[in-house]
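Beneath this line is the structure, given in structure tokens, with notes to follow.
Missing here: one protein chain of the complex. Every other protein chain is in place.
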Amino acid sequence: MTINPSGWRPEHALAANDGPADGGTFTGNRALMLEEKLIFEIGDTESCGVDFDDVPEVASRLGGLERAAPMGIPGLSEPETVRHYTRLSRQNYAIDLGLFPLGSCTMKHNPRLNERMARLPGFADVHPLQPAETVQGAYELIHVLGEWLIKLTGMNSVAMSPKAGAHGELCGLLAIRSALEARGDARKVVLVPESAHGTNPATAAFCGYSVETIPATKAGRVDRAALEARLGPDVAAVMITNPNTCGLFEREMVEICEAVHAVGALVYCDGANFNAIVGRVRPGDLGIDAMHINLHKTFSTPHGGGGPGAGPVVFSEALSPFAPLPFVEKTGETYSLVEEETADEDHSKSFGRMAAFHGQMGMFTRAASYMMSHGADGLRQVAEDAVLNANYVLRQLEDVLDAPFGDSGPCMHEALFSDDGLANGLSTMDIAKGLIDEGFHPMTMYFPLVVHGAMLIEPTETESKASLDQFIGALRSVASRASAGDLTLKSAPFYAPRRRLDETGAARKPILTWRDPA
Amino acid sequence: MRYLPLSDGDRASMLASIGAPSIDALFADVPEAARLAGAIEDLPLHASELSVERQLKAMASKNLVAGESPFFIGCGAYRHHIPASVDHIIQRGEFLTSYTPYQPEIAQGTLQVLFEFQSQVARLYGCDVANASMYDGSTACWEAIGMARRITKRSKAILSAGLHPHYVSLCNTMAKFTGDTLVTSLPSLTDGAPGNDMAALLSAIDSQTSCVVVQNPNILGHVADLSELADACHAKGALLVAVVTEPVALGAIKSPGEMGADIVVGEGQSIGVGLNFGGPYVGLFACSEKYVRQMPGRLCGETVDAAGQRGYVLTLSTREQHIRREKATSNICTNAGLCALAFTIHMSLLGEAGLRKLASINHARAVLAAERLAAVPGVELVNGAFFNEFTLRLSQEARPVIRTLAKQGILGGVALGRLYPGVDALANGLVVAVTETTSEDDVEQLAGALEEALA
Partner (left out) sequence: MTTYFTREHEWIAVEGDVAKVGITDYAQAQLGDIVFVEVPAAGTTVAKGKEAAVVESVKAASDIYAPVSGEIVEGNAALEGDPALANTAPETEGWFFKLTLSDPGELEGLMDETAYKAFVDGL
């Protein structure tokens, strides 16, 4: 034979603790896990990653207000910028990476078709103040999306301008307040279940109402008897989430709406959990008067690290006249925008404008693309798979975690657990941080407030069975460790880009902006 | 269906392991009368990507695209060139599909970006601190008035005539419900200083005033020195709230913070975001350090982790709705996350050197355009000082002229009759915006078309 002496074999067997003595590297990096400083530490105020064409010579007309003082904003070349933000992106968990079990957030897959459609120049490169004749297709899209929302909810009309869920809640409550004042019956109180999301009472207070809480029953639903006992001529509205924040369908929703209407009050429904019932139940059939829909939840527009969102609001016949300006109207085949000037007798009851321009168009195109893709049959399947997935998770975990409502029937699209049974002073927080090491974002923690140490899990319909099984296995492992009192969980996470962070220090001595070193 | 991974086999086996006979059994809590038997009838069934693309492209093609026409529309949203890398970076899945950074250990990407964003905004505005963004400039403006009310414990705000009318309108709407008193007025086409009401503002401030809200450059493009106004406010215990709808202007003119404003808010859309037919945009909000606990919105702060490494967290959360509920500084939850990221990336590419250059190009092009248009018979330039937007007084009502131009494929600006319907004194006004994307040829086309329309 001819021997080619290029063979290689490992120098020695790999041992478990074979790393550098102090566990560190020179750079502080760990292979693909790269540390990255701030732009203020790597850029400088002279650098720029943009080339410009020449500036024509003109005499300044800035009125002597030229900005002379340095700003302290650094620039970077394009390669440095791309590398900086790419490295930062790798320190984030995301739906694209894995199951994101946040209850009430509906972290479903964000289809890329949506991104392509939103970027069509006919939608992306048009100005909101262009004359109506030049943007008929844009108005048409807003109108078409609005029609989908009306039909899916079984309501009468829709306000498209609110910019997020909380903004939608504000829209709904302002319409309610306007309607009551219009009939000379201004009332002072709004009732909110104790399990409600914080935006509910915050919004009610913002609208000038005083907020009172309705308790929940042991079965995790609104205590109808307590609610009816409190209803009276001073109650303007009741804000309900259905399915509620415990992941349960409010069985007595129809009766609740009837009781509320009987005293002359109105029902606002928080639509954050619409994913559980879309295509299978129309909230309008339950008797509600207004509901916001989070397009960034049920209708897949991307969460983007915290926003942007969109929160259109559907209205009953009673509230439709009070809907805010502006809105799109279709007459024959022509679309127009009803703004302050064209609001005539037909629209004189509108409570007014809520924001500049007319809505989150970028989210509308994405949501429309999503709805058209799924169709009525696909959306119905979405709700079914979302509910199936959540029930599967609930039943696979209820032997290792306490499920306070596990015995009272199926859950809807999310499963709720408590910290009952954790040993050695271990908490929901410790389970969450342990789950991070297993490669998952934790579930929603400590919400709703009605359950101690709440853990709310919403898998959504875009998780495969394999993905669910992997998540279940990981959570079973962490939960078992917690029930056995494994104290290493108190120091988790160990493998994330950062260990637990000092939030106390951050709040006591806030550092909210870069300060140049002296 | 392409987005739904469960197979019928999966569904059957999962139902079996749950012990439920069917999917319907899981919906047992829904009252019989409210259960829909099948797919909702008057909606279409699922569609392929190809089919959806065809439908949406058909709608999109009915719109006149700004980049394909001579384009001069501003008034609160501006067309700038966004470098190609911005859109690529924001579409990385770790940014696009991530959530609010409530678990900081695995969200340092988002958090560090927010810290950079906050720092850039504070410096751009000349303020101590900025938050992690609001929905847009208009809602940020109302939030600033609310903040001024909390700080001064007074409820009368004076809004300058030069404030964007949509912003005024939304503030009027909110004030009806909160009981705030707003003092507002209409702008005038005053030669040399359209929309400028400095004298009126100075004399209106009294001991009941919570704040004066002034936009700079204003809705008609006028640029002013706010220092005297700031002093006058402070002398009476009131705050100066400045609004900036075109942040590129701050590459050329003094920041409101430098001129003494206490709270500065505005629209960040010009940097990184694109027109998008009105949204999503990004609201910027900055103020003096002493007021930070009264700020609405999310805040990102620096800290250390258990291993002593620098990191970032959302902080001062007790101001917010999820903790303070009805006593929160605002009901806001979602911010403008991805748009704030786009702003940060674009601003990092620019740096202050690039921002100054960009601003100077904008101003130069606007000056040349103003001179060219003022030479058209029937057109007068109203502004003295301006940045990249100015007001023309036409010899006839502007709205029909704009419609005529639109038919020719020219988007010639915003007729004041659209923003101030029924105000005859403004009906002949036309606000024209010029940016680095406007060519000489565009200006010539506009000049020619205006001349013809006004003949």
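All chains are identified by letter, namely A and B, in their written order; residue positions are counted from 1 within each chain.
We take it that a contact is a pair of C-beta atoms (placed from the backbone, for glycine too) under 8 Å apart; a residue touches a chain by one contact, two chains touch by 3 or more.
Everything quoted here is computed from the prediction, not taken from an experiment.
Among the residues B:Thr318, B:Ser395 or B:Ser439, only B:Thr318 touches the chain that is left out of the figure.
Within the complete assembly, A:Thr504 is the residue of A:Thr334, A:Asn424, A:Thr488 or A:Thr504 that touches the hidden chain.
Summary of contacts with the chain left out: across B:Arg2, B:His88, B:Arg293 or B:Lys407, the touching residue is B:Arg293.
The omitted chain makes contact with chain B at the following residues, 293, 317-318, 323-324, 327. Residues 446, 503-504, 507-508 of chain A touch the missing chain (whole complex, contact as defined above).
Heads up, the rule we're going with is that only the chains that are shown with their structure count from here on.
Rounded to a whole number, the gap between the C-alpha centres of chain A and chain B is 20 angstrom.
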